[in-house]
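Taking it in order: structure first as structure tokens, then the write-up.
Rather than the whole complex, this shows some of its chains in their spots.
The chains carry the letters A, B and C, assigned in the order they are written, with residues numbered from 1 in each.
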Amino acid sequence: MAEAYKYEYFNVTFPAEYVAHVEINRPEKLNAFIEQMWLNLSAIFTRLSHDPNVRSIVITGAGDRAFTAGLDVQAASQSSLTQNAEDPARTATTLRRHILEFQNCISAIEKCEKPVIAVLHGTSYGLALDLSLACDIRLCASTTRFSIKEVDIGLAADIGTLQRLPKAVASFSWVKDVCLSARIFGAEEANQVGLVSRVYGSKAEAMQEGLKLAGTIASKSPVAVQGTKEVLNYSRDRSVEEGLRYTAVWNAAMLQTKDMKDAMLSGLQKTTPKFSKL
Amino acid sequence: MAEAYKYEYFNVTFPAEYVAHVEINRPEKLNAFIEQMWLNLSAIFTRLSHDPNVRSIVITGAGDRAFTAGLDVQAASQSSLTQNAEDPARTATTLRRHILEFQNCISAIEKCEKPVIAVLHGTSYGLALDLSLACDIRLCASTTRFSIKEVDIGLAADIGTLQRLPKAVASFSWVKDVCLSARIFGAEEANQVGLVSRVYGSKAEAMQEGLKLAGTIASKSPVAVQGTKEVLNYSRDRSVEEGLRYTAVWNAAMLQTKDMKDAMLSGLQKTTPKFSKL
Amino acid sequence: MAEAYKYEYFNVTFPAEYVAHVEINRPEKLNAFIEQMWLNLSAIFTRLSHDPNVRSIVITGAGDRAFTAGLDVQAASQSSLTQNAEDPARTATTLRRHILEFQNCISAIEKCEKPVIAVLHGTSYGLALDLSLACDIRLCASTTRFSIKEVDIGLAADIGTLQRLPKAVASFSWVKDVCLSARIFGAEEANQVGLVSRVYGSKAEAMQEGLKLAGTIASKSPVAVQGTKEVLNYSRDRSVEEGLRYTAVWNAAMLQTKDMKDAMLSGLQKTTPKFSKL
């Protein structure tokens, strides 16, 4: 199965039944992203989304130093995008197309039908936030240093952090503090505001717990789990009333699954249910 | 007055002026819900909503063991809804109508014009969350064990938890963790993420404090209190701009109340104001 | 420059390059607001919004006792608005126009293109919340006593607190608790729910840190900083998808700034960049 997921800068492995592990793999550059990488990231998650052998996913960064240091600024500064044409309107058109494509690549994680757990450690700047905020659950090692770095290089973040962060954490005042100052903050602070839901002593421990949680989720009915992800994301962005209506239509089909009977029976019999592929 | 509120599985009492107490009363089954119960719950709160003798409401579960263990799964599994017809589209129609009706019953608490305080204790699973998230304020005893149980029985929750939880607490990562893993969590964790606003040592203490808070709210102008509930719920689901516009139209009538003069005068004279019924 | 900002009840000074300081100055009345004051507040922030010499703003209250005690209730009670005409519909029209105008004055802070840091201390009631919630970052002294006072004078708050608070803090249960009970809460509680992002020992210390943060923000690219404020506020009120699309169009122009090159170069050279006025 893994052959289908060969990419230069990503290791995709399957450490347990129904669990995929995606590792960002450019450690010599602190896992900084070049364009090819986000295109590949999107391809991987689009494929995992419909892969019946996968029910939950963990994403990590290779090496000890960084989840990712963000965009590879040096590479970006040599891109043709910054070679402005004489007409700012035409340059704007090129830039808009580019930003929308980049956004779509990161949003592929959110659109992936299976839950995705980000396990962060070390340097986690810029794109590290965009990317992990598109994941469902965020865990981190105590060594993690976060920064929403974009204002320090002269731009407003445009790949998702400014959209998803205010809906992910406790305090809008804190959101503006870290987005406007670009200051570095640590794992404990991230935990207190709810950016991550747990902090572990080391990268190894965080990964182990991340994989354990992925295993737990993978053991549940995929109909139930994938419906829960879909409905939570849908409802975050809409009124309670809209969310309820959509869920009713969704479950009108999904409650017809035989997983419900299997799950209830297993509950009574204290056995482990086996659910069909989805 | 209480005669109007006689139901087999609910005790409705009036422990103080303008305060109603609704007790879920099926303790021998851990207050698990059968269909009749949610229909009655809706009837009770629809009636309390317009009852001029009521200004705030406390909801609790009878017995020491549970607020509610959720849906009575055994009863549900015998329901005709799970006797699928041969045509999945027709089954879906029946299920959709059923889910929408069930949702409306729980939403009757949110639509009730008076503030509702949920006091939770012991087992508080599944429907316990749907129900208490439709309340305005959540308090709990230190014994409370919460779980968003639905994925464990093979479905995505569809009666309100997945819609209201992301807008009620601090961390979207935590929301997905507990919704996708169905793990049990305790009172302290609920407090830290803001699901409840206070934890008390025992059910008795939590109830006493819940009733005290209900009494405080009932002593205020009902025009002010009910407007505050309405506007907060409206604004949660819409942009700040939409919220402001609606509030301006709302208060164009409500600022004409004589409660304002009474309240200000009482404030100056250090007396307790008496407000007309609403 | 300061001459342009002369107002009876506000001191506007410029304590550092690109930093403005707006002080509410009616300390003998605990900085309580009369109509002239909110009209002036709006004029000040509308002007600061486009002033190229300003990149960040701190707002504080004069004196030791209060940020502001809120609306000057005595003055309000003598206003012609409370002299009801015989026709409640015509009175409602007058009131609606008045509320909308008052809302617009407070929203002028949110619409101001530059980040605004509120530093609160002492009595911070009613309008103190409306006003500081329209700011971007809230800091406070440990002495601060907050209260959403409106239900105590017989009305639902209508100038912004009920719209912005549920989107600014961690817990909807806590929001309803403090809005419905009008109880006083302190700096620590405000910090725990995320209403403020830091608490300092004294007003002096809080102000010093507020100005320091304002200075940090003012040292960044104004294109990046103002884009970040705009996009965060836009995205708070809309779906992630809507936020992403708007940001792509916004940045299609903004990424053409030369600030990006200057910022990157300064980063490499460890120098302090100088950005053109905006």
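To be clear about the criterion, a contact is a pair of C-beta atoms (placed from the backbone, for glycine too) under 8 Å apart; a residue touches a chain by one contact, two chains touch by 3 or more.
Keep in mind it's a predicted model, so treat the numbers as computed, not measured.
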Oligomeric copy total, full assembly; chains in place: 3: 6
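In this text, only the chains that are shown with their structure count from here on.
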Rounded Å distance between chain B and chain C, as computed from the means of their C-alpha atoms: 33
Of all residues in chain B, the ones touching two or more other chains: 167, 169-170, 193-194, 236, 238
Chain C - residues contacting chain B, complex: 73, 77, 82, 84, 88, 91-93, 95-96, 99-100, 103, 107, 110, 150-158, 160, 162-164, 166-167, 169-177, 179-182, 193-194, 236-238
Chain C contact footprint on chain B (complex, rising order): 115, 136-138, 167-170, 193-197, 213, 216-217, 220-221, 223-225, 227-232, 235-236, 238-241, 243-245, 247-257, 259-264, 267
